[in-house]
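First comes the structure, then the notes that go with it.
Here the complex is missing one protein chain, while the rest keep their positions.
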Amino acid sequence: MEPLLNIEDLSVDYTHGGMEIPAVRQVSLAVAARESVGIVGESGSGKTQVFMAAMGLLAANAAVRGRVRFEGGDILGVGAESLNRVRGSKLTMVFQDPMTSLTPHLTIGTQLAEVLVCHAGRSWREARNAARHMLDRVRVPEPERRMSQYPHELSGGLRQRVMIGMSLLCEPLLVIADEPTTALDVTVQAHIIDLLGTMRRELGMALVLISHDLGVVAGLTDRILVMYAGRIVESAGAAELFQQARHPYTAELLKCIPSLTGPRQQRMPTLLGQPPRPGDPDEGCAFAPRCARAAPRCRTVRPPLEDAGGSAHRVACHFPLPS
Amino acid sequence: MSALLGDAARRLRSNPAALCAMFFILGMVVLTLLGPWLNPNGSDSLDWLHVASRPALQSAHWFGTDRLGRDLFARTLEGTRVSLAVGLVASAVSLIVGIGYGAAAGYIGGRTDHAMMRIIEILSGLPLIFFVIFLTVIFGRNEYLLFLSIGAVGWLTMARIVRGQTLSIRHREFIEAAVASGAGTARIICRHVIPNVIGPVVVYATLTVPQIIMLESFLSFLGLGIQEPHASLGTLIAEGAGEMEAAPWMLLVPGGFLAVLLLSLNVFGDGLRDALDAEER
Partner (left out) sequence: MNDAVAVTDALLRVRDLRVEFGGRAVLREVSFDLFAGETLGLVGESGSGKSTLARAVLRLLRASRGSVAWRGRDLLACDSRTLRALRRDLQIVFQDPLASLDPRMTIGETIAEPLRIFELALDEPARAGRVAGMLERVGLAAAMAGRYPHEFSGGQCQRVGIARAMILSPALLICDEPVSSLDASIQGQIVNLLRDLQADNNTAMLFISHNLAVVRHLSHRILVMYSGRLVEMAPRDALFDRPIHPYTRALLAAVPSPWAPQPQPAATAVPASLPSATGCSYRERCRYAAAICAATEPPLEEVVPGHFAACHRARELMT
């Protein structure tokens, strides 16, 4: 059976000042119906670009190659009109900054209802009722009052609840949440994670959670993909990844998470060096310059993403850590 | 700052359109300076044998003559020189005064800013024509007065623009970082504020040169600026417009010079902005 979202060999290149700068290189991934997938990587790893490309939301100077299928139909390069049949209704996105993704001069109620009027062809009255119901569902207190408020009157956490509610209005098959808690405080973050988990269980949708924070992804997803320098370097079930990371980058990244409990180390664990900058030569394994296990082969031959045993554990490394 | 200008120059050199415009402007400047030596005809000598004659390369008057038999090539070169001088000098004056005034008002802020901006509002409330007539009455008519009056108006807008730019960077962290490092107000304005607002301001300045050339021709037309027997592009165009049907070259020659000049200045201004703003991207 074909997965809900199927991305094959997706590459994104930006043209900037006459230079081709690759952001995503030959990424293939699939999300099944009702599945929850985490995408982890540092800034510049291309984790957001993959899904912005799939949603047709990239800037004009981006060239996208590859194939993206949603529910069996191509959605890459099909033009805004046919893309809008799925985008915003069956396939929705929640962004990092809930302030800038809401229109400042319209009330919350109008913005929510508009989604239903546009995508589901409901009347305004029906749509407003459904919107109020949704605010209640995403646990926004006093939904009636919030309907007539403007985005700036709400706190960051509330705005993100509204955004999540908006993305769920048309009962989507897949929600892509891009760093949904990064702009929020840690106590509020816990609530939003909780909300996303609950809504997924209740509505049975698939979820893609993009984050730099392994802790956030851990609690919400079944499967995690780790990206580095525009490529997927490891893919595994969430529990397996945290217990037995096979790619040295994943392992180092996990070590870098400082702990609230246990003994304090004298120095904070770090990853040496800098992540490669876009436009750096693309030869061999991108992580090799920072890798303690790197051999000469790593600098010349790029390791493919291959099965590494275990349940669907894949890793792109010549010398993966032993399982 | 010097390294920065070096970078900017390098980027400017790699922009063919801006480079081309720059050579046009430089070429015009050289031409207007060398003009009297290239052309046997003086700009105010009358040739009674060739009154209002057509442009022709084999005759003595390449671009033709006007109704009084004056050589149009010589007059256009003089006009270009005067217009360019007025435009550049007045822009430079307004740039220097405007940057200092605007950056100080914007950065210091508070009551100082308030008072400084009220002064600007009062000055810009004065109608330009009355202002020029007033000066003419007091000092008599001369060309320096034109520089002065245009400059006096030009810096007001420049100061407003600089102040706006300054306000937009005043609360940026690097300014705060400079304050925290112990830098004084003068140092912050000179080393942090002005270099960061100069890009858009210089572009605006290159775009004011054409405006000022227009303003000069307007004042000259009213009899308040350049007077016969001297010429500026504005007076030549006004003159040519009157003879458009009988002697179109009288309009087309100075008009063509003005068009090429304005286009070059605009293209150069754009190139300059791109070169100076590269760090922002």
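Order of writing sets the labels: A and B. Residues in every chain begin at 1.
Rule of thumb we're sticking to: contacts are C-beta pairs under 8 Å (C-beta built on N, C-alpha and C of every residue); 3 or more make two chains touch, one makes a residue touch a chain.
Quantities reported herein were computed from a predicted structural model and do not represent experimental measurements.
> The chain left out here touches which displayed chains?
Taken over the complete structure, the missing chain's partners among displayed chains are A, B.
> For the chain that's not shown, point to the residue among A:G219, A:G237 or A:P289 touching it.
Touching the chain that is not displayed is residue A:G219.
> Which of these touches the unseen chain: B:I122, B:A180 or B:A246?
The single option touching the absent chain is B:A180.
> Which of these touches the unseen chain: B:T65, B:N196 or B:S220?
Only one of B:T65, B:N196 or B:S220 touches the chain omitted from view, namely B:N196.
> Which is it among A:I193, A:I210, A:A236 or A:A286 that touches the chain not included here?
Going through A:I193, A:I210, A:A236 or A:A286 one by one, A:I193 is the residue touching the chain not shown.
> Identify the residues of chain A touching the omitted chain, counting contacts across the whole complex.
Against the missing chain, chain A presents residues 42-43, 139, 141-142, 155-158, 185-191, 193-194, 197, 212-220, 242, 252-254, 256-261, 264-265, 267-271, 274-275, 277.
> Determine and list the chain B residues touching the chain excluded from the picture.
1, 3-4, 7, 172-174, 176-184, 187, 191-192, 195-196, 279-281
The criterion applied here is as follows: only the chains that are shown with their structure count from here on.
> Centroid from C-alpha atoms only, then distance chain A to chain B, rounded to Å. What do you get?
Measuring from centre to centre gives 53 Å for this pair.
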